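Here the complex is missing one protein chain, while the rest keep their positions.
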Amino acid sequence: MAEGRMRGSAAPNNLYFPLTLTLSLREREFSRQYHLKRELLKFAIFTILVLLLPLAAKEGYILNVLVFVGIHSILAIALNLLLGYAGQISLGHAGFFGLGAYISGVLTATHGQNPWLAMCYAAGAVGILAFVIGFPILKLKGHYLAMATLGLGIIIYILFNETVDLTGGPSGLSGIPNLTLGTLTFDNDLKNYYLVWTFTLVAILLAVNLANSRIGRALRAIHDSETAARLMGINARFLKVQVFALSALLCSVAGSLYAHVMTFVAPASFGFNFSVELVTMVIIGGLGSIYGSVLGAAILTLLPELLRAFQDYDIIIYGLILILMTMFLPGGLVSMAPVFMSLLRGRRKQPGGAHAEA
Amino acid sequence: MSRTVFSVFLGILLTAAGAFAAEPIKIGALFAVTGPAAFLGEPERNTAQMVVDEINKGGGIKGRKLELVVYDTQGDSTKAVQAATRLIKEDNVVAIIGPSTTGDSMAVIPVVEKAKIPMVSCAAGMKITDPVKKWVFKTAQNDTLAVEKIYEHLKKRKVSRVAILTVSDSFGSSGREQLKAQAAKFGIQILVDDTYGPKDTDMTSQLTKVRGTQAEALICWGTNPGPAVIARNAKQLGLKMPLYMSHGVSSKKFIELAGDAAEGIMIPSGRVIVADLLPKSDKQKKSLMAFVKDYQNHYRKEGDHFGGHAWDAVMLLKGAIEKGGATPDGIRNQLEKTRNFAGIGGIFNYSPADHAGLTKDAFVLVEIKKGDWVLVK
Partner (left out) sequence: MEFAQQLLQYLVSGFSTGAIYALIGLGFAIIYNATGIINFAQGEFVMLGGMLTLFFLNVARFGMIPSIILAILVATLCGVVFNRLAIKPLKKPSPLNLVIITIGGSILMRGLAMLIWDKDTHAVPAFSGSEPLDLAGATILPQHLWIFGITILAIAGNKFFFYYTISGRAMRACSYNSRAASLVGIAVERMVLFSFLLSSALGAVAGIIVAPLTMTSYDVGVMLGLKGFCAAIIGGMSSGIGTVLGGIILGILEALGAGLISSGYKDAIAFIILLLILFVRPQGLFRKAETERV
């Protein structure tokens, strides 16, 4: 039972370990606070890292790539909530990302709407859409769910292509304005970097919070056994639908950011391939690990840069990575973290079972 | 491949080491070498590399060699923007060739405009240079010109009711837009306006619908393999009306794919496929013959007019660098002054008001007869 929960950085929650059940209430409270402190510390370190990174990147093109790493991180975190915590696959998340981008794009470029308002409208609309469609779709399981979400993604993609008068069709929609804040216009990589990563940090905070809340625990219970979870009084379906909607909403926000950063959107960026890429980010990083998702997003976004030297061979390397990662590292890169940490700590023994940290 | 990259790298090192050798002029290129638009990106990359090699073999430009830095956009605008940023900030190129598709070009335009780097796009979409953007030029013929060529011919034949069938990607939707926009001017009525998916394998449904209407001709806008499927399906259904295709299929590949069904199909095309049929007086003949011969020698394949877009782009840059020096500013200003440049796509005349530079004379109408091209007068 407990094994499944021990991997992933956000996963260890002492309430779940039979051992801790015997602890007194005070001790339990203590270990909860200890855990929260750790999470806060992690977040603080990560925030500082994010703030300082542009100094290392200077004004180079890598800063531009990092902007996209930020956007992709939001997407990967959103998908991870669904995939890693609730255990529900989606091969159509690129569709929600695209909807956010297009709603923002059309409202601002064609109708001159305020970008921030447009972002809210988009997020609301996509959230509601996902909520409504979530009920029938999340009734499905496993491969059927994969197929249904894939179908949903393709339908949305076709809509982008076919509603030419609205979206500009396959050749895209241009003239989307940059976001502004007072007199500040987010029109270069450095400004966009801080803009996007602010959102990413908020998303991380939100996700970490959710994962450690009652909802997060209920979700993990669903992941392990939906029937058991239902027996324990968890309204599994409703919870899954809520997470699905939240996940779609986050994707939509990422889409709006994407539209304003790029100032251009085209359907090709939101196809089936990108949905697969998103799933890959989550898996490479590690299911159920928020920071793992960021890592996965970073790797997959930087990968094309690293693979440039291989030119046409990159598609093969990409396929190989997918296969090899699933075969040899099904827990994602974060599952390497304990090994790495213990190497760092030298030969000091790991503390006993209660704190199987990742 | 990586060995060539290495040797190029080594080459750069060696040239840099030689104190007397001038630094190479760096030109960036963005092509959709893989992905759904690879049929554009691959010949474009091959051609650009070939032309740059030729120029360097002949001593470069004013003693300075050219260096081409190619990145693959995969036809994805996100990757195109990243690659463009890398070309500008990391590789410090003085000009950019490409991207291959209209979508990628539109995505990259804000980047190059801001960085003030001249770009010569190889995509056909009207909106790339309309309205004119200061730093953006293009070599691919506007779709309007191809549409006009077809409509003119229809008018001559006194055909006024047509059906159009376009592919639902950026090539097809741009063609569809122009087909609809120009129709009224030529007194043409579009009775059926249908589309098909780039990966569709059977278009008999759409053609059956066309057959059931009063349409007198069918215009199909797409790139291989779709139009070949349409030609075959039309033959299967016994569709009698004349069939017009776009310049997207003006290569021998189309005839190979469509087989017998290609017979009698008419295509507006750049002159490259009929280079040997052109009279000696044709201004483009020299460039065309050179391109066709070089491409055949290098890649053992027939050079098509997509490759031609890259040929034009490199040669236009070469001309601009020769006159204006190897600075982004100089290149841009000289590009805009290009007059009567006889390239592969046509005779280019850029001006401050026109960054596309071609007229409808860039196209000739060809018909497929006995598996080969014939010029339609």
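When the chains are written out, they are named A and B in that same order, and each has its own residue count from 1.
Rule of thumb we're sticking to: a residue touches a chain if its C-beta (ideal position, glycine included) is under 8 Å from a C-beta of that chain, and two chains touch if they have at least 3 such contacts.
Given the structure is predicted, the values throughout are model-derived calculations rather than measurements.
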item	value
Neighbouring displayed chains - absent chain, whole complex	A, B
Which residue of A:106, A:148, A:195 or A:208 touches the chain not shown here	A:148
Identified contact with the non-displayed chain, of B:81, B:136, B:154 or B:257	B:257
Given B:23, B:202 or B:322, the one touching the chain that is not displayed	B:202
Hidden-chain contact residue, picked from the options B:235, B:285, B:298 or B:337	B:235
Residue among A:37, A:58 or A:139 that touches the chain left out of view	A:139
Contacts of chain A with the absent chain, listed as residue ranges	83, 87, 89, 91, 136-137, 139-140, 142-144, 146-148, 150-152, 154-155, 158-159, 161-162, 225, 227, 276, 279-280, 283, 287, 312-313, 315-316, 318-323, 326-327, 330
Residue numbers in chain B that touch the chain omitted from display	34, 36, 38-39, 42, 168, 194-197, 199-202, 204-206, 208-209, 211-212, 224-225, 228-229, 232, 235-238, 253, 256-257, 259-260
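Keep this in mind: only the chains that are shown with their structure count from here on.
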item	value
Rounded Å distance between chain A and chain B, as computed from the means of their C-alpha atoms	39
In the complex, chain A residues that touch chain B	59-61, 64-65, 68, 161-162, 164, 169-172, 174, 187-189, 258, 262-266, 268-269, 304-305, 308-315
Residues on chain B engaged by chain A in the complex (per definition of touch)	1-2, 5, 33-34, 36, 71-72, 75-79, 81-82, 85-86, 88-90, 101-103, 106-107, 109-110, 114, 125, 127, 168-170, 172-174, 176-177, 195
